[in-house]
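Only one protein chain is missing; all other protein chains are in place.
Read from first to last, the chains carry the letters A and B; within each, the first residue is number 1.
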Amino acid sequence: MSASRPMSASPMSASPMNASPVRANAIWRIAAAVALLAVVAAVPLTSNVTLVHVGVFVLMYVGMAVSWNIFSGFSGYISLGYAVFFGSGLYTVAIFSKHLNLTGSTVFAFLPVGAVVAGVIAIPVGLIALRVRRHTFVVITIAIFFIFQLMAYNFGFTGGSAGILPPYLNWDPNTFNNPFYYIALIVAVGSMVLAWGIWGSRFGLQLRAIRDDEDRARGLGVKTMRVKLIAFVISALIAGVLGGLYFYFQQEALPEFAFNPFLDLTIALMVFVGGFGTLWGPVFGALLLEPYLGYAQLQISNSYVSEIVLGGLFLFVILVLPRGILPTAREKLTALRAGQQRRSAAKGASPPSGMTASTVQAGSGSPSTGSMR
Amino acid sequence: MGSRLFQALADGVLGGGVYGLMAVGLTLIFGVLDIINIAQGILVILGSYLSYVLWAHLHIDVFLGLLITIPLMFVLGVAIQWFFIRPLRGRERTSMSLLASYSVAIIIEGLLYQVFGSNYQSIQTKYFTNTIKVFGYYIPYIYLYGFGLAVLFVAAVYYMLYRTQFGRSVRATMQDQTAARLIGIDVNRVAALTFGIGVAVTAAGGMVYGSINSFSPNSGADLISRLLAIIILGGMGSIVGALGAAVIMITLESLVDVFWNPNWSVVVFYAVLVLVLVFRPQGILGRKEARAQ
Partner (left out) sequence: MTLLRAEGICKAFGGVQALRDCSIDVEEGSIAGLIGPNGSGKTTLFNMITGYGRVDSGDVYLNEKKITNLPPDKVFALGIGRTFQLTRVFHRLTVMENMIVAAHHKERSGQQGSGRSLNPFARAGGPATRKRAMELLEFTGIAKLAGDRAETLSYGQRKLLELSYVMIADPEIILLDEPAGGVNPTLIGTIADRIRELNKQGTTFLIVEHNMEFVMGLCDRVTVLDFGCPVVTGPPDVIRNDHRVLDAYLGTAEEDDDSSAA
C-alpha cells in the first residue's frame, strides 16, 4: 500500500492513482502558460517602442536571474562574478563583429560563440573558485571580476577604455528593438525550462543536496566538484549569450558596462526578493524589480540615489524576507490553511483526518510544495 | 637602480603596514563573527572623508582629529552590527551577512556621493609635503607616521586580545561560540564590540590613506578587494597573517609598479591571490576547516 501522494517533487508529474484531477490541473496550467507566452510574444506588435525597449531589459534580467539561480540558488554558492561571463560574452561578440564587419541578422549568429567563450572561461575559473569554502568563494568571484574588468581596460584587443563599437546596423529604428526582444524572450523561456528540467533531474537533486550538506553528499558518492562545475558552466553559457545580445542592443562595449559591479548585485537582489533557490523566485523577482529599477534609472538621472535605494532594498529583503517573497507567501498561506482546518475540525463533529494532523505537525509539508520551487 | 629598489621597497613595506592595519580589522571581524565585512573598504573612505572634513573645515590636525573620528567610527561599527548583522539567523547566516554588509557598503557609498560628489579629494597636510631623506630617496613623513600608527594600533589590538578580560572573551568566542556562551560570555556584546573595534581602526587607516592618496567614494571598491585578497592570503581570522600578507602583497605590487608596468600591478595582486588559492585554499596561515558551510 503506497502513499496516494505523487512521489516526486516535480511540478508536473502525477501518480497513476490520481490521474484525472491532477492531469486536468496540469492541462490548465500548460494552457495558461501558453496563453501568457502568446501575450508576451505579441508585445512588439503593439509598435510601442518604449514598451519593447523596457521589455528587452525585463526579459534579459529574467534570463540572468534564472541562470544565476541555476548555479548559485541551487548549490547555495553565492557568486558575485556573473558579470565576468556576461562581459566575456559581450566582448567576444564585439571583437568578432568588429573584425568580421558583421551587419544584418548575421550578428546574432555569433551569440553562441559568445556563450561558448564564456563557458570555456568558466571551467578554469570554476575549478579554482569551487575548491574553497562558501564565503571565500564569494570573495574569489569578486576578485576574478576585478581582474577581468582590469583586463578589459588594459588589453589592446578590447579597445581599452574606449571600448569597441559595432559596425553600423542599418535597421529601421521603429523595429530595431524587436529582434532583441524575441531573442531575449527565447533565452528567458529557455532558461526557465532548463531550470525546471534540472530541478527534477538527478543532476539537479545532487546540486540541491550539495546546498544542504555538501560533505554528506560527497560521502554518499555524489561527485560534488563535477556537479558544481557543470552548473557553474551552464550559468556562464547563458550569461555569455545575454552579454553578446547586450552588446548589439547598447551598440557599444565598454569595460564599465560590460563588467559592471552592480549587475551581480542587482541579479542577486532579484533572486533573493523572489525566493533564493526556488524555481519561480528569480522570475518573480526580476519581473517585480526590473521595471522599477529600469524606470528609476531613466527618471532619477542621479544614479547615486538609485544606489542607495538598491542597498536599502537589499537590506530590507535580507532582514525582513530572507527567504524571498514567494516562499514566505506560501508559508503564510499554508499556515492560514492549517489554521482554518484546525478551526473547522474543532468545530465539526468528525475527528481531524490524518492529513490535517500531519499538515498541522509538518507545517509546510504538502505535495504542491514541489511546484513552486 | 638601487634607489628605485629602495623606493619600491619603502613604499611597499610602509604602505603595507597601513593596509595591514585595515586588514587586521577585517580579519578580526571574520574571526569572531565569522562574517566578511564587505563594507570595510568604504568605511575606510568614510574615515578619510571624516578626517578631511575636520582638517579642511575645522583645521584640526589629522592626528588629533583621530580622537574624534575613531570613537565615531566605533559607534558606527557597533550600530551596523547591531541593526543589520545581528538579526540574521538561519543556516545561511554567513552568506546573508555578506550580502547585508555589501548593501550597507553601497548605501554608504551612495551617501558619500550625495554629500561629497564624485570628485577626488585629498588631505594635503605638511606630513605629506615634508619629507625625510633616506638612502637618496625622499620619504614623506606621513608614510613613517602612518606606519608607526599602524604598528601602534596592531599592538593595541594584540594587547586587548591577550591581556584583557574582554580580549579573552573575544578569543573564546573566536574558538567556539557555543562554548563561550556556556561559560557566561555575552556573545552578542562581544560581537558588537569587536565589530566596532574592527571598524574603528579603519578611521586611522582612512586618515593615513587619505593623506597619501587622493580618494573618492569610488575608491572603496578597489580597497575592499585588496583587503579581502590580503586576508584570504594571510588566512582568514589570522591577525599575523593579515599583517604579513599586507606587507608582502603591497611590496610585490610596488615592485611590479616600479620595475614593470603600473597598469599591471593590480592584476598581479589578484593573480597572486588566485595562484595561492589553487595550491592552498585556506591561505598561507589559515586553518584547514571542514567545509561545512
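What we mean here is this: a residue touches a chain if its C-beta (ideal position, glycine included) is under 8 Å from a C-beta of that chain, and two chains touch if they have at least 3 such contacts.
Predicted model only: the values in this text are computed from it and were never measured.
J.: Just to confirm, in the complete assembly, which displayed chains does the hidden chain contact?
T.: Looking at the entire complex, the absent chain's contacts are A.
J.: If I consider the whole complex, including the chain that's not displayed, which of A:152, A:222, A:241 or A:293 touches that chain?
T.: Checking the options A:152, A:222, A:241 or A:293, the one contacting the hidden chain is A:222.
J.: Looking at the full complex, which residue from A:200, A:255 or A:322 touches the chain that isn't shown here?
T.: A:200
J.: Please pick, from A:188, A:209 or A:326, the residue that touches the omitted chain in the full complex.
T.: Hidden-chain contact among the options goes to A:209.
J.: Mind listing the chain A residues that contact the chain we can't see here?
T.: 2-3, 5-10, 197-198, 200-206, 208-209, 211-213, 216-222, 230, 277, 354, 358, 361-367, 369-370
The criterion applied here is as follows: only the chains that are shown with their structure count from here on.
J.: Let me have the rounded angstrom distance from the C-alpha centre of chain A over to the C-alpha centre of chain B, please.
T.: From the centre of chain A to the centre of chain B is 34 Å.
J.: Would you mind writing out the residues of chain A in touch with chain B in their complex?
T.: Touch residues, chain A against chain B: 76, 78, 128, 131-136, 138-140, 142-144, 146-147, 150-151, 154, 214-215, 261, 265, 268, 272, 304-305, 307-308, 310-312, 314-315, 318-319, 322.
J.: If you look only at chain B, which of its residues touch chain A in the complex?
T.: Residues in contact with chain A: 35-36, 84, 87-88, 90, 92, 94-96, 98-100, 102-107, 109-111, 113-114, 221-222, 225, 228-229, 232, 236, 263-264, 266-267, 270-271, 273-274, 277-278, 281-282, 289-293.
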